[in-house]
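A single protein chain has been removed from this complex, and every other one stays in its place.
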Amino acid sequence: MADSKTLEQATPAVAVPREAPAEQALRIIGTPQRKVDAAAKVTGQTAFADDIELPRMLYAKLLRSTAPHARIRHIDTSKAVTLEGVKAVITGKDVPIPFGILPVSQDEHTLCPDTVRFVGDPVAAVAATSEEIATAALDLIDVEYEPLETIATPEQAVRTSEPRIHDYGPTGNIHKLIDLEFGDIEEGFADADHVREDYFFYGGNTHLAIEQHAAVASWSPADKLTLWSSTQTPHYVHRAAAKVLELPASRVRVIACPNGGGFGGKSDPFNHEIAVAKLSMITGRPVKITLTREEVFYCHRGRHPTLMWVKSGVTKDGRITGMHFKTLLDGGAYGSYGVASAYYTGALQTVTYHVDRYKFQGARAFTNKPPCGPKRGHGTPQPRFGLEIHIDKLAEDLGKDPADMRLEHLVPPDSVTANYLKIGSMGLGTCIRKVVDGAAWRDKFRKLPYGRGVGLACSSYISGAGLPIYWNNMPHSGVQLKLDRGGGVTVFCGSTDIGQGSDSVLAYIVAEVLGVEVADIQVVTADTDLTPVDLGSYSSRVTLMSGNAALQAAERAREIVAGHAARKLDVPVDRVSFAENRVFDVEHPDTGLTFAEAVQVAEAADGTIGTIGSYTPPRSPGRYRGAGVGPSPAYSYSAAIAEVEVDPSSGIVVVPRIWIAHDVGQSINPVTVMGQVEGSIYMGLGEALMEEMVYRANRNLVHRIPSMLDYKSPTTLEMCDVVTYLIEDPDPNGPYGAKEVGQGPLLPVPPAIANAIYDAVGVRVDEVPMTPEKVLKAIKAKAEGKEGRYGPTSFPDVAWPEPIRVPTPWEGGDGKAAAAEGQGGSAADGPSPASEERQH
Amino acid sequence: MLRLPSFDYLQPKSLRQALLMKQEAGPEAMYVAGGTDLYPNMKRRHQEPKTLIALSGIKALNRITGGARGARLSVGAGVTLTQLHAHTRVRKNYPALAHAAELVSTPLLRNMGTFGGNLCLDTRCNYYNQTYEWRKSIDFCMKKDGAICWVAPSSPRCWAVSSSDTAPLTVAMGASFALVGLDGERVVPAAEFYVDDGIQYLAKQPDEILTEVRLPALNNWDATYWKLRRRGSFDFPVLGVATWIRWEDSYVADAQIVLGGVASHPRAVPEAAQAIVGSELGDDVIEAAAEAAFRPAKPMDNTDFGLAWRKEMVRNYVKGTLEELRTRH
Partner (left out) sequence: MASRRPDAPSKHQIQLVVNGEPTEVLFAPHKTLLEVLREDLGLTGTKHGCELGECGTCAVLLDGTPVLSCLVLARACDGAIVDTVESMADGPALHPLQEAFADLGAAQCGYCTPGFLVTAKALLETNPSPSRDDIKDALAGNLCRCTGYLKIYEAVELAAAKMRGEQVEPSDESIYGRQ
């Protein structure tokens, strides 16, 4: 059970580095470097999962459901197994144990045993000597379905108690209900000079990594399984594979291949991964599967379509006295990260502008569509879209410039929010001022000719989640270092490079500390046999957490080598410095050893030189049920101004340029930081204007557009110019002060564009994607004298539970729920979304 | 990986050889030029030919001739879209055609896809352009393997959409197509080459080969093509407007307005063209033509974007083409 004492004990054991080695300027950190895998990537040598080819390999295909919601009456595989070249056919009964990324949502199967829940849900798997034969075998499998009522929308799910898509969750087809109140929200509205309510909708969209998921499994007669996969989370795949295959985890080795893009879409354990493992165990041969693009749409786990309602009270000068936020998430057919996603739609509203009192109600519904989950920004782009437009409207109501209104009410650094998130460094003010100046905001806002406009929006994101996905009190990231007597250093870490450059971050940090070149560092990552656990490439956690672990391991190695070198050189140890592959006396730089000689001296004295480092995030002050989602060691901040051109006769919106300032704390490598900012802008632009997952409710709820052609990913011709400002306000919890950059800069893009559309043509599009059809409808409505707006106008009645009431810090609260509530009030309940509902 | 099924592949060197091969292989054989339309369709099991006869080795199909002032332009059907839009004489004297060719799909695809292939492009529908497994989930459709057109389930016909960028322009310009069979060549006006049916969308006999497109000589006419789509690349038109005008001094002597992407064939709107003939193309006339084109346009719910908005954009785009031609005159 969750134990706060264990957490407290764990925290001090972690050495959080506070500053760079004092004696010299940074040589590598903050300077442009090639990534350690750059040469392999530009020469085509990087081996992605589908590039693996093993002797005697078989090829697998999955037969997927053609029904959106049905019981499986009968599966007949007898014809398929007789096809020449087919080596194994399995169905749900062969892999009966369920799995899922969250302990509270173990609701997925490798192959559906009795019920299919969306078109694309797998029901059988074939391994054959070629992909062509495996595909042909699928046609020979007969499945008889007994249709069940299809639940197409969350609104339908809310009002339909039977049939249930799953037999867990509070009621009917509701997967999760959250009701949290920090301070008395009605008092907050009573204190206000002005109150407004708004509805918003954020459509679902998907990651669309260019690499289709692939996995290779190889079962060895020595009773060991190796699984290569394009996964962002080898540790979680390791756990799921061991559980479902009923193998000791010590007999399962999961290797995450370099990911050809992830964006959150490869963060769950997937049925195809387990299926090839099982097929390899049955056939005794390696088995590979590579999904088609359409199948990737069925894996999905992308942005939850989210309906929102927000009501805020503000004083005349724009201080938020109370905010009530409601969300309804369309979860699709499975749990995935959904409990966390639902919490995230309410967690970070408080970390940008001060909110006196805050109430959040969130609901996640099951529907018969591919499951939603974490996509870049996980659960926070939707409320950020609503919040930043809401602020824009409030500012207009109050007659204030929206930049000023934000600047005047920023959350202060080193503070605690109404919902008990501990803020460290906070560079949002600098970010806003940078883009306001850079974009000449004050010359443009409400001053450009009709059809052109500018809009401002801000955001914040976590640098790693404060708690792991399953309850444990072990570190979130571990690093082992091995120093070779030749002067090379090998870093072993479970982190997974998905293109963001996490392998390189390890090398840069270790090279910096040990005074060697990046090329002297070897990086071994994402291999559960070889590397200590890192929880995975999600929640923007890797630079901060594995970076801190690497820093700790490197500093320990430096200490060992420095001690021996000091004795050898006969100088005090505090005069020993590391640079240019040398270990030397800072006062007499000619007196020194090469780094390799220093390692040899140390090895001769101590034996093999290796060190370890690990990282556990600091404890969050929130102690109420649900406090596990939102806390982070550090928060990044972004401000963006979008400029738009709207053709009022068609509603077509063109975005020529976006200015963005991002508070990254400290750039480890500015080139890769720039790349993350620009890539985030790109993805935000696509979400804002054109990307959407859509289904045919009239035809079995099939995905309408499961292809690269029809799902609209912006091309070179849609991408806008980007002016980027990197704000470096080092955070004490980050390695060298670094905070996240991979996700946060996406968040302000859709609301900045929405606010700019309003500035351009005077209409509100309170819904993403902001397609020409919606813009034109709003323009026409306005021309007809109606409200110039497109967006939702109601929120369904949800049977919310009794709220968990938590007094705010400024009301003297201690982070716990009010004692009267009984449930959820004690620390023993634990703040983790995983731990709080372990009874499931 | 999506893969092709098995088939025989023949590589004739001459037209006659190709025609004989087709006669020999029968109805289960198909011609293939660039393959950029056929191969994706074969991977999704839309077409399942037992034999493919490649036209890419027939040099006679790759020529561009004429097109200087006073002479008609002849373009071989095997000319790639890249060659077509990059061709100096085409760019100079038939810029609308070069432009339409350049608007097709992507640079990579245009390096492979041919003019003839774009003119014969299979009609498209998002109930149809899906994998076999997907189509099984909707019990297939009339165009392939099924009985119903899901776009209009009570309709006896298929409503798949003509999605070629070059076809509306050839119709508007009064081009003619040379079709060669074993019996010899016949020449059909572009307008008669297309049929308003999602399945039988070409008047071409299966054994015939489209060999050449003949475009009228320059003679005081001008043309343009506007394409509506979500992205500036990759996407098929959800609306294309090809407008052709023959001027006499400041007056419109003759005109053609043809819509792509809103029907199973390039949809001529003579009522819109009539609205401008005899005029000096004033604003009111342009409005009238736009309205006349808007009324008969009937986009269906089987492409990107909502059909109401696509229909509405007919007005804007017809107007846009006419204003462009007026400005240029």
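Each chain gets a letter, A and B, in the order it is written, and its residues are counted from 1.
Definition applied: contacts are C-beta pairs under 8 Å (C-beta built on N, C-alpha and C of every residue); 3 or more make two chains touch, one makes a residue touch a chain.
Computed from a prediction, not measured in an experiment: that's the story for all the values here.
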| item | value |
| --- | --- |
| Options A:A605, A:M708 or A:A783, residue touching the unrepresented chain | A:M708 |
| Option touching the unshown chain, where A:N173, A:T292, A:S336 or A:T352 are the choices | A:T292 |
| Per the touch definition above, residue among A:S477, A:T672 or A:Q743 touching the missing chain | A:T672 |
| Interface with the undisplayed chain - residues on chain B | 1-7, 9, 11, 35-36, 39-40, 43-45, 48, 54, 56, 82, 105-109, 111-112, 132, 145, 232-234 |
| Chain not shown, touching residues in chain A | 32, 34-35, 37-48, 50-51, 53, 83-85, 130, 132-133, 135-136, 139, 207-212, 258-263, 292-293, 438, 498-501, 667, 670-672, 674-675, 677-683, 685, 707-709, 713, 715-717, 719, 721-726 |
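One rule holds in what follows: only the chains that are shown with their structure count from here on.
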| item | value |
| --- | --- |
| Intercentroid distance (Cα basis), chain B paired with chain A, Å | 44 |
| Footprint of chain A on chain B - complex, ascending | 1-3, 126-127, 129-131, 133-134, 136-138, 150, 230-235, 304-306, 308-309, 312-313, 316 |
| Touch list for chain A against partner chain B, complex | 64, 66-67, 119, 131-132, 135, 138, 290, 292-294, 649-651, 690, 696, 698-700, 702-707, 709-710, 712, 714-718, 771-773, 776 |
